[in-house]
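I have a structure here, written as C-alpha cells, and I will follow up with some questions on it.
Note that this complex is displayed minus one protein chain, with the remaining chains in position.
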Amino acid sequence: MSIDPVILFFLLGLAAGMLRSELRLPPAVYEFLTVVLLLSIGLKGGVELAQQSLLRLLPEIVAVIGLGVALTLIAYPLLRGVGRFPRPDAASIAAHYGSVSVGTYAVALAYLTSLGVDFEEHIALFLVVLEMPAIVVGVALAKGISRDVRWRRLFHEIFLGKSLVLLTGGLLIGWAAGPQGVASIEGLFFGLFKGVLALFLLEMGLLAAAQMAGLRRYGLFLIGFGVVMPLIGAAIGAALGWALALSVGGTALLATLAGSASYIAVPAAMRLTVPESDPTLSLAASLGVTFPFNVFFGIPLYLAMAQSLHGSLR
Amino acid sequence: MSIDPVILFFLLGLAAGMLRSELRLPPAVYEFLTVVLLLSIGLKGGVELAQQSLLRLLPEIVAVIGLGVALTLIAYPLLRGVGRFPRPDAASIAAHYGSVSVGTYAVALAYLTSLGVDFEEHIALFLVVLEMPAIVVGVALAKGISRDVRWRRLFHEIFLGKSLVLLTGGLLIGWAAGPQGVASIEGLFFGLFKGVLALFLLEMGLLAAAQMAGLRRYGLFLIGFGVVMPLIGAAIGAALGWALALSVGGTALLATLAGSASYIAVPAAMRLTVPESDPTLSLAASLGVTFPFNVFFGIPLYLAMAQSLHGSLR
Amino acid sequence: MSIDPVILFFLLGLAAGMLRSELRLPPAVYEFLTVVLLLSIGLKGGVELAQQSLLRLLPEIVAVIGLGVALTLIAYPLLRGVGRFPRPDAASIAAHYGSVSVGTYAVALAYLTSLGVDFEEHIALFLVVLEMPAIVVGVALAKGISRDVRWRRLFHEIFLGKSLVLLTGGLLIGWAAGPQGVASIEGLFFGLFKGVLALFLLEMGLLAAAQMAGLRRYGLFLIGFGVVMPLIGAAIGAALGWALALSVGGTALLATLAGSASYIAVPAAMRLTVPESDPTLSLAASLGVTFPFNVFFGIPLYLAMAQSLHGSLR
Amino acid sequence: MNTTRRKLVTIVTEAVLEKELVSVMERFRVTGYTVTDARGRGSHGVRDAGWELGANIRVEIVCTEDVAGNLVEHLKENYYRDYAMIVFIGEIEVVRPEKF
Amino acid sequence: MNTTRRKLVTIVTEAVLEKELVSVMERFRVTGYTVTDARGRGSHGVRDAGWELGANIRVEIVCTEDVAGNLVEHLKENYYRDYAMIVFIGEIEVVRPEKF
Partner (left out) sequence: MNTTRRKLVTIVTEAVLEKELVSVMERFRVTGYTVTDARGRGSHGVRDAGWELGANIRVEIVCTEDVAGNLVEHLKENYYRDYAMIVFIGEIEVVRPEKF
C-alpha cells in the first residue's frame, strides 16, 4: 500500500521548516483550514449522533471525562518527579497531555478511512468532552483550588474558545440536519476533507519544525516524555475503548485521542492562567515531539493495539 | 422536512456572538467567501441570460429600478414621521431598505433549490440593478440635489464597488462562456456553493449579534421597522413579480430582494456621502433585525406570498 | 467553441484594474490560490513521473537548463543593444524572460485540457528546472562572477523560495503517493483546479493593470520587447520540444514555458541581489505586457507552432 | 550624524476613509504617507470588525511643522464631527530633510 | 493651532493578552486605545508565528501623564515577569485635550 499523501504533506512542511525555507501559509489561511476541519469533524459526528440514543452515551461521556482527568494526573508526577520540572511547568505540560489534538484525530480518521476500518463517528463527541477536564486539573495542580484563580474567566475561555464552539456547533448542526440535510454542504466539508487536511498538515509541519528548535535547549527528558506519555495514554485509551465495547476502529480513535497532546486550547488557557509556566516547554513536547510521533508511528500502532485487544480478548 | 443546515450555521454564529465567544473568521476569509458567493450568483444568472433576449428584459429592468426608488420613498416618511429620525438618518436607513442584500438572496436561492421550486436565474440581474437607485435617492433625500454632493465620486464608488463589479463580471462571464464553458469551473462556484454559504452565514451571525448590541440603545421603533418594512417591500416586490409574469419562484425571489436591506454597498456609500447619519442605526436595523428576520421567517413567507398570488389570481 | 471562462476572469480583473475599481483580493487569498495552484501542478506532474524512468529524463533536464541559460543570453544583448538599458536593468529583465511563469503554464494546461490535446504531465518538472538558471546568469551578467555577490544567500533564496519548495514538494508527493494515493486529495487539488485558476487570474488581471500604469513611463521598446521576446523564446522552446521528441501538447507546453516571463521568483531575487535595477521596468514588461499577451494570443499560437512543427517535419 | 527635526502626524480613523484621506494628503502636498490596519476603541465605541465599515486604519505622515498644522486643521474642520478619528503629533528627526 | 501635551504609551506584547489588556485599560479609565498585529524579537526570542500563541500585538494609548504612570506601573507589576512585553512612552500633542 502506498503512503498516505497527507502524511507526505506533513513531511514536506517539516523539511521546509528545518531547512529554513520561506514557505509559510498566511495566518488567515491556517485559521480557515482549522475552521473547516473542526466543522467537518463535528458535522460528521453529529450526523451519527442523530442515529443514537444520547442516554446510552452518557456513561461513555462520564468515563471519557475520567480518562482526561486520569491522564493529567499520571503525567504530572512523571514530569515533577522524573523530569524535575517546577510545579507550574509540570502542571501545564500535564494538562497538554490530558487534553487532545484535533489535528491528530483528523489524521487518524483519514488513516482508518483509507484502510476501510469502520468506527463510531460519534467519537467526535469525545473530542469535545476531552478538551476541558485536563485544563481544570492542570490549573488546580499549579495553583491549588482555593487560590486566586479566576475560574469564571477560565471557564469562559474554555467553553467559548474557538475549537469547542466549532466542534460543538458542528455536532449540533449535523445532529439537527441529519444525513439528508447535510448532503447539500458535503462538497465543502466532506469532499475536500483530505485536501484541507493535507494543507493543514503542511502548516503543522512548519510549526512543528519551529518548535523543534526549542527542543535543543530542553534536553532529552522532554523528547522521551513526548514519546512515552502518548504510549501510556493510548494504552489506557485503548483499554477504555475496549471496556466501553467500542469497535476496533472506535477503540483506535479513543486511543489516539488519549495519546494526543493539545497545542491550541490548552496552551492558550495556560498562558493566561498559569503564566509562570514556560510555553516553549509544553509546545516543544506536544508539537515538536508528540504530534510528529503520532502522525508517523503512533496512529498505526494504536490501531494495532486496538486490533490485538479485540482479537485476543473477545 | 429537516431544517436547512445553512440556517443552522447562521444560528451558530448568532449564538456564539451573543455569548461573546472568541469565534471569529479572519477578514480575509470573509472577503474570500463573499467573492465566491458574488461570482457564483453572477455566473449562474449569466448562463441563463445567454438563453434570453436582452430586449425582452429591458422593461423588467426599468420596472425594477422603479421598485428600488419606490421602496426608498416609502421608507423615508415612515422613518421621518413615525420614527422621528433626523433627516440624514431617515434618508440613510431608507436607502438601506430600498437596496438589496446578496446574503439574503443567496439564502433564498438555496431555499428554493432545496424545495425544488423553479425560478428565473436571471433575477441575479435585478440584484445588480437594485443596488444603486436607492443610494441616489437616499443621498438626494438627505442633501437635496443641487447641494454640495460630489456625485461623480459617488457614482464611481457605486459602479466600481466590489459587489457590483463581481456580480456584473460574473453575469458577463456566464453569459459569454455559456453553460458548457462554465462547466469547467463548476467545482468551485457551484459545487461548493452551499458550503461557502454556510460559512458565510456563520460570520453573518457573528456580525448580526454584534449589531444587536447597538439595538438596545435605539429602542423599539427600529426593531418594528426592521420587521414591518421588509414585509411591505416584499409585498410590493411580489406584486411586481406577478405583474411581470415571473414564475412562482421568480416572484418569491423578487419579493425577497425587495424585502431585504443592504449591509455592504449602501452603508459604505452613506458613510462617505452622508457622514452625519449614524451608521450604527442603519446597521442595527438591517443586520441586527432584518437579516435574521428574513433568514428565519421572511423567505418562507415570501414564497407563500408568491404561491398565493399565483394560485388565486391566475 | 466558446471562450474559456478563466480567460474572461483575467479580462474582468484587467478591466476592473484599469477602471480603478475597488476590487481587490486580500493578500492571504492570493497566496492561498498560489499555494493550491503550485501544489496541484506539482502533484499532477509527480503522479506522471512515478510512471517514468528518471534516468530517461536526465538528458531532457540538461537540455532544459541550457534553454533557460540561452534565453537569458539572447534577451540581454537585445535589451542592452537595442533597448539601451543600463547593464543592471538589462540583466534583470533578461533573467525574467529566461525564467518561467507558473500562471502562464497553468493557463496553457487548462487550454490543452479543454481542447483534449494530450501532453506529458512531467513537464511540470521543467517548470522547476527552469526557474533557477536564468537568475544565476542574470546576476552574473549584472555583477560579474568574482565580485561581491553573496551567492550562498542567493542560492538559499532560490532553492528554498516558496514556489520551488511547493512545486518540488508536490512533485515528490505525487511521485511517492502515485495515482491511487493522490485520489483521496483530488477534490481540492484537481477538482477545483480551474475554479482556483479563475480566481487567480482575476487577481493577475488586477496586478497586470497596475503594472501597465508603469508602462506609460517607459516607452514603446518595452512593449515591443514584451511581445517579441516571448515569440523568440517560444520558437526555441518548440524546437527543443520537437528535438526531445515530446508530443504536440508537450511541445506546446515547453514553448509556453520558454515564452513566459517570471513575475515572482526572479523579481524577488533581483531585488535583493541587483538592487540597482529598477523593478518597475521588469514587472511592467513581464506582468503588464507578456503575461496578458501569452494568455490571450501566445498560448494558442504556441500550440499552432507545435502542431505545424510536428505536422511538417514528421 | 546630521539630523533635522520634522513632525510625525498620526491619524487613527475609519478604514472607509482611506481613499479620501489619500486625496486630502495629496492636496496638502505631503511627500508620502504610511498606512497600517488597526482596531481599537474610542468615543465611537469598539471598532474591531473584520469588514471595512467596522475597521480602523492608522496613517502616519512625516512632514514639516507647517504642513502638519494645515493638515490637522483641515482634518479637524472636516472630519472630527462625523467620523471616528483621533490625530496626534510627535517630534522626530530625519536624515534627509529634503525628502519630507 | 492650539495643542496640548499628552503621553503616548506603546505596548508590544503577546497577542494572547489582548482581551485581558483591554479590561485592564478599562479599569485605568483610558479614553481609548489602538491595536495592530505585529511580530518581532526580544528577550523571549522570535515571535512571528501565524497563530495566536506566537504572535504579538502593538497597543497604543493616548493619555495624561498620570494615567500613563499608573498604567505602566500596573503592567510592570503584573506582566513584566511572565510575559514577552515591552512598554515605552513618548510625548505627543493633541488638538482636543478633553478627549484624552
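Letters A, B, C, D and E mark the chains in the order given here, with residues in each chain numbered from 1 onward.
Basically, contacts are C-beta pairs under 8 Å (C-beta built on N, C-alpha and C of every residue); 3 or more make two chains touch, one makes a residue touch a chain.
In this text the structure is predicted, and so the values were computed from the model without any measurement.
Across the whole complex, the hidden chain's contacts among the shown chains comprise C, D, E.
The residue from C:Leu25, C:Leu125, C:Ala177 or C:Leu281 that touches the chain not shown here is C:Leu25. Panel shows chain C; residues 24-27, 30, 203, 207, 210, 264, 267-268, 271-272, 275-276, 279-280, 283 of it touch the chain omitted from the view. Within the entire complex, the positions of chain E that touch the omitted partner chain are 10, 12, 36-43, 48, 56, 58, 69, 72-73, 76, 80, 86-91. Mapped onto chain D, contacts with the missing chain fall at residues 1, 3, 6, 8, 22, 31-37, 62, 90-96, 99-100.
As a working rule, only the chains that are shown with their structure count from here on.
Path length between chain B and chain E in the touching-chain graph (shortest route): 2. Among the remaining chains, the Cα-based centre furthest from that of chain D is the centre of A.
With each centre defined as the average position of its C-alpha atoms, the distance from chain B to chain C rounds to 41 Å. Within chain C, residues 22, 26-29, 32, 191-192 each touch two or more of the remaining chains. Shown for chain D are the residues in touch with two or more other chains, of which there are none.
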